[in-house]
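Here the complex is missing a single protein chain, while all its other protein chains stay put.
Labels A, B and C are assigned to the chains in the order they are written; within every chain, residues are numbered from 1.
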Amino acid sequence: MSSDTETDARPTPEKIDRVVIRFAGDSGDGMQLAGTQFTASSAMFGNDLATLPNFPSEIRAPAGTIAGVSSFQVHIADWDILTPGDHPDCLIAMNPAALKANLHDLKPGALIIVNVDAFNERNLAKAGYESNPLEDDSLRAYHVLTAPMEELTKKALVGTGVKGRAVLRSKNFFALGLMSWMYSRPLKPVEQWITKKFGEDNPVAAANLAALHAGYNYGITAEGFHHTFEVEPAALPKGEYTNISGNIATAWGLIAGARAANLPLFLGSYPITPATSILEELAKQKHFGVKTFQAEDEIAGVGSAVGAAFAGNLAATTTSGPGLALKSETISLAFTLELPLIVIDVQRAGPSTGMPTKVEQSDLLFAMYGRHGEAPLPVVSIASPADAFSATMEAVRIATKYMTPVILLSDGYIANSSEPWKLPDVADLPTFPVTFTTEPNHGDEFLPYTRDPETLARPWAIPGTPGLEHRVGGLEKHDGTGNVAYEPDNHQLMTELRAAKIDAIRKDIPPIKVHGDADSKILVLGWGSTFSAIRAGVLNARRNGRSVAHAQIRHLNPLPPDLGDVLEGREVILIPELNNGQFARMIRAEYLIAPRSFAKIQGEPFKADEIEEQLNEICREINS
Amino acid sequence: MSSDTETDARPTPEKIDRVVIRFAGDSGDGMQLAGTQFTASSAMFGNDLATLPNFPSEIRAPAGTIAGVSSFQVHIADWDILTPGDHPDCLIAMNPAALKANLHDLKPGALIIVNVDAFNERNLAKAGYESNPLEDDSLRAYHVLTAPMEELTKKALVGTGVKGRAVLRSKNFFALGLMSWMYSRPLKPVEQWITKKFGEDNPVAAANLAALHAGYNYGITAEGFHHTFEVEPAALPKGEYTNISGNIATAWGLIAGARAANLPLFLGSYPITPATSILEELAKQKHFGVKTFQAEDEIAGVGSAVGAAFAGNLAATTTSGPGLALKSETISLAFTLELPLIVIDVQRAGPSTGMPTKVEQSDLLFAMYGRHGEAPLPVVSIASPADAFSATMEAVRIATKYMTPVILLSDGYIANSSEPWKLPDVADLPTFPVTFTTEPNHGDEFLPYTRDPETLARPWAIPGTPGLEHRVGGLEKHDGTGNVAYEPDNHQLMTELRAAKIDAIRKDIPPIKVHGDADSKILVLGWGSTFSAIRAGVLNARRNGRSVAHAQIRHLNPLPPDLGDVLEGREVILIPELNNGQFARMIRAEYLIAPRSFAKIQGEPFKADEIEEQLNEICREINS
Amino acid sequence: MNIDVKQYTRADFQSNQEVRWCPGCGDYTILASVQTFLAELGIDREKHVFISGIGCSSRFPYYMNTYGMHSIHGRAPAIASGVAAANPDLTVWVITGDGDALSIGGNHLIHALRRNINLKILLFNNQIYGLTKGQYSPTSEQGKRTKTSPMGSIDYPFNPVSLALGAEATFVARTLDMDRKHTAEILAAAAEHRGTAFIEFYQNCNVFNDKAFIELTSRETRDDNRVYLDHGKPILFGPDNEFGIRIGPTGAEIVEVSKVGIDSIQVHNAKDPEPGVAFALSRLSRGPHGPTPLGIFRDVERPVYEDLLVGQIEEAQAQKGTGDLADLLRSTGTWTTN
Partner (left out) sequence: MNIDVKQYTRADFQSNQEVRWCPGCGDYTILASVQTFLAELGIDREKHVFISGIGCSSRFPYYMNTYGMHSIHGRAPAIASGVAAANPDLTVWVITGDGDALSIGGNHLIHALRRNINLKILLFNNQIYGLTKGQYSPTSEQGKRTKTSPMGSIDYPFNPVSLALGAEATFVARTLDMDRKHTAEILAAAAEHRGTAFIEFYQNCNVFNDKAFIELTSRETRDDNRVYLDHGKPILFGPDNEFGIRIGPTGAEIVEVSKVGIDSIQVHNAKDPEPGVAFALSRLSRGPHGPTPLGIFRDVERPVYEDLLVGQIEEAQAQKGTGDLADLLRSTGTWTTN
């Protein structure tokens, strides 16, 4: 059975410009996979898109409970969208818990497709339903379609060789097939993926293909599913696109950064949610000469990276908040050694273990001040999955040019969500090749702590270079020679030089781009992953007649030289952050102005609506 | 030979009201000991005093070199002094390097007493002298007296049983004896100390006593030493005094705090300069029931303390910057567990290993923001050695009342220097006994995360209490029950509650005392160990007719509720800090005002003169 | 442990939290074994404290109706040391995984062992990082393909029993998640032991490392591979006890009993004051492949940290009296002004 034949049977789908679909089920139901594959075929189809996976927690909750629900939301459109959508138009609920957990987010009148086989008494009870919502009329505000997904999957799998409890594992492909029917997605990309993933001859491949087609066919034959939809390819700027998630883009950004710096790449890391997949991705790219070192802990992760940097590699370490805490002492060492090092913090909800799978931006001040002694570091942030590639390259550029560790702030939302990324032409990527020092720099001596007059960077001479043998260390060192030094004036001088070097990076930061109504008296100032929600919220507000400007700051330390000018003269500066107002506090200290902090600490990204609402309120206040 | 008989032979000493004496020699020369003993006898004599030890670095430099010089400065006076003095009136130099390293600090016309035996060619060369300063007239601006200390010590020790190279180890007692003669100090306290320390029958005791008396007698007999001085007992407020160093006072403050809270004291710690002596002091106080756990590292130090807190002890951990960095992750856990914990950071010069024996205040922002996630903590600072006792008790009070870790900031200057401390009446010390929860607090259930409506503190129910079995952890927890919770609104609520609890401590902070000219348009705002230099500098400036106010802030987070009022309307707010302006940055962010930062990062405390000079400059600017 | 028998049932040790491991996970069985054992042991429920780190296994304390702390990754032995030192009357359990105990927490583990603090450390070794969804751990075999080792792990694994013995452990044992009877015996001996007791559980992670212990668990192979160590008994194994262990000048070796005679077979002595033979026994297997010793490798007495700690306090108090604050403040000398 080939998918192409079926498409003939399609009724003409309704053209829509956008749709937000959420796949929801038990953690064991494979909803992340169904969602990802739906996204992939939409991407291939040419839609613009944005995704939002949502895991229950790190560990499986009992099957069938609310705590065990996992979901994957995708927003596809025929135009340049920004967020995964605030409220789904369509929910696939694989069991009662999935329905209950997600219902309140739906648009009024949304389409709900349920796996009716799972709506038995036991599951209803586990989800905390007293009566069956499919029967008690409580869903009358929605458009509900049901499918006996388990039964049909079982039937479809007869003869595939897959038997027993394993059969039901394919039901996510049934759901995917059905959704592909409903939203006119091609099956081919999914079919190819299945064959590649499981191997042609694997019964699991046959089973998943059978379930996929069964779902699709159910759409053709079953009553109620005949009203189908189609979202046309988006009019994205001309080019070649891939659908990219943030952690993959970060990993690739490291590879590209190392290439631009002309250095081998070394990653010393210890697994931690939600950063682990950067390590996992780089472990796959050994043919790029990438060395990944899965260390015994975070301290050894960053320690090995410091060693690799000393030896002349582009060294990086990836982690999340608890790991950043453990790395603090070693980062302070790297700071005073003045070696390049990329420290990537994929932030998650804290404090302590917090909510590891949930997003937060609450490590900002920790990144700024999280080291003992005077140890300022450049801090760069990532605004979106696709932005991760160039932001990571920028971090590498700063680290190698200024011989300094750089903290790169990502977060759990960027890490796991995805969006289309227009591939750069590799030939056009920036390059900033490093030149190691190979000759004495002071008569016939080598002084490791002399400085480039412009960047204040010290020379990088690596072990193996004859004649430049030298020692570095964590004790205060003499200006120039780097020998241990306790003189009061030298310490003052060195402290000031180190700070001046970091501060000098300011000159090297491109001008801020102000979007929207550049001169508006209202400015929304954001950083990091709030980008898409702010941009969309501002767009909507402007569509509704509000005048608003938006600037998203990539360089958090030093701040861009023109930020003062951008802030100047605004009546209201709104700073939405997924923390208790940390960037707002930095802006207060730096510019002695009082921005309006909009803090959300719920483990979830902002919704565009929330931003728009804030703007509406501000406008009301200003005008009243 | 008894010391009392000698005193009869004394010429009448010149009465002086104060003197600053610096003992300087090679690290191996025992200058810290000589200085400490000189201080102790001055204390017994009733002088006011302040001391400043200065070690070269953690490890011995080659004998005789500048890098190996160790010194101990003491300021004694017949009135209430504050600092160890900016410029010595008298220098004891045990070798050429000691002379060279310290000369530039002396008052013009100062008295220099040298161990002439050490001024041989080898030592002169090691110190970098081209000719002998005792002979080349280069010291003509000073009053130089010489004594052949080594030769005389050797002679004095004949018959004590101490022989060979060990003999010269007593030469510091020779110097001490001579200084005791010069400054009319009683020998008895030193004699008693020697006998107690080494044991009556130990030949070393006999040797040191012999050297001490030989030095004293040299004063009597030698030419040039007949002009002696006497500083009369200070008119300190009536009371009983002891001479206390900061780390000892901190250790005692922990014992007193535990007593006030009615809890056993547990210290989990790993040695690190300059914090180690708190651990060492508490290890001696086992009869107070104090448990000290020398952990394998700082993480285990704070980890064991968290365990002890869970089990119902008053738990503390002591460290310095690098150790605070390592503890960060665990402190974040303690924060979310909402357990009391005293984290003492005896700051030293950073970044990284920095200058371990030198003072700095550069961990302030790290203490404020040095944790991942939203994890605000109370921060309390110590202003002087004697202040350490009550500041530590205050930290314990806050920790136990609000069920929270508290960061107590001390530093290397406070740690090692000493001053007279008027002993409190133990009966008058504050008490704040802890009551553990022993009964269910919600029907017949125990909910570990209910809160006291006033303090927002949660109940403390300890293992071993029947019926209150419960689990705590680092994951986000449900308001009330403490069960693991991932709900968005709950996380927002809990984050806000935790922040509100810390913020509520503000109400519990006593009013700021403004010293000097309370309404002056110039306010000097300090925190921590800058206290004495600021107070003295302000005093001097005011004596010279300037109008200046001074406030020293103990509670750094939350800041005192009346700080805004105190800052209000000043023309200049000067913030002297031993860092790059960290407190100034906090004040900027909090009050949106621009204080004038006076940053010193030299591993040394401020001098009173430096403060006064700043004030003079400010006055000139304001008036011009 | 002071055994003061109460009437408990397993349910008394079950908390009201739903157990959230994957269906089929070996952790369930160990949880059941521990709860059942504690009910039998009969120590007051409120005296038990379970401290864990982070990992699937480390959720364990949430499911125990005792005092508990789900702490941070790798630090449970340090935190538990503080609990035990602060209150030696408590019975302190550490629950940890192969990543938690041996990767990030290796240092705290070896130091707890050498100090001989009264902790019962249960290491759930599934040879994988479960919670973070399948990366190799310090006990994963070389060559193992995981998400972070797509071409096979290049790390040589620890043998947890050897490591513990090298770290001066006084009680070291190994058992299997699904062997509830054996688990119960080992738990009983650990509870009996004063000092640090270290138990390695082979625990199946059916999601990320299924069948890692199949050679020890499948009906076909288990009799060939389970080598039970019973104190005072010759070490024999095989379906008909036809194999045995002999200690010779090159360490421990497997021999056929019929060839060497029963007298050459090592009689297991867990109480041997020296750990040399226990160590040699630990080297018989590299991970759970082929004949693998299970049981108590070592169980010896050595002064317990808390006893020494409390002993010094008592001695100091006997010498100096219980501390008086006013005296302390005067202890370095005072002077009086008027």
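Following the convention adopted for this analysis, contacts are C-beta pairs under 8 Å (C-beta built on N, C-alpha and C of every residue); 3 or more make two chains touch, one makes a residue touch a chain.
As the structure is a prediction and not an experimental result, all values here were calculated from the model.
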item: Left-out chain, listing which of the shown chains it touches; value: A, B, C
item: Listed residues A:A305, A:V343 or A:I509, member touching the removed chain; value: A:A305
item: Candidate in contact with the missing chain, chosen from A:Y142, A:F288 or A:Y591; value: A:F288
item: Hidden-chain contact residue, picked from the options C:N159, C:N225, C:T292 or C:T334; value: C:N159
item: From C:G82, C:P138 or C:P293, residue that would touch the chain that is not displayed; value: C:P138
item: Option touching the unshown chain, where B:T242, B:T292, B:N490 or B:S597 are the choices; value: B:T292
item: Contact with the hidden chain (one of A:A315, A:I344, A:A541 or A:L615); value: A:A315
item: For chain A, residues in touch with the removed chain; value: 40, 43-46, 189, 233-244, 248, 252, 255-256, 259, 264, 266, 268, 285-291, 293, 295-297, 299-300, 303-313, 315, 329-330, 333, 337, 423-424, 426, 429, 462-475, 483-484
item: Chain not shown, touching residues in chain B; value: 28, 58-63, 65, 67-68, 270-273, 276, 279-280, 283-284, 286, 292, 294, 296-298, 322, 352-353
item: Hidden partner chain, residues of chain C it touches; value: 103-107, 110-111, 114-116, 138, 151-152, 154-159, 162-168, 247-252, 266, 269, 272, 274-277, 279-280, 283, 302-303, 305, 308-309, 312, 315-316
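Everything that follows uses one rule, which is that only the chains that are shown with their structure count from here on.
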item: Chain A and chain C: spacing of chain centres that average the CA atoms, whole Å; value: 39
item: Distance between the centres, which are taken as Cα means, of chain B and chain A, whole angstrom; value: 47
item: For chain C, residues that touch 2 or more chains besides their own; value: 54, 70, 72
item: Junction residues of chain A - those touching two or more other chains; value: 67, 322, 352-353
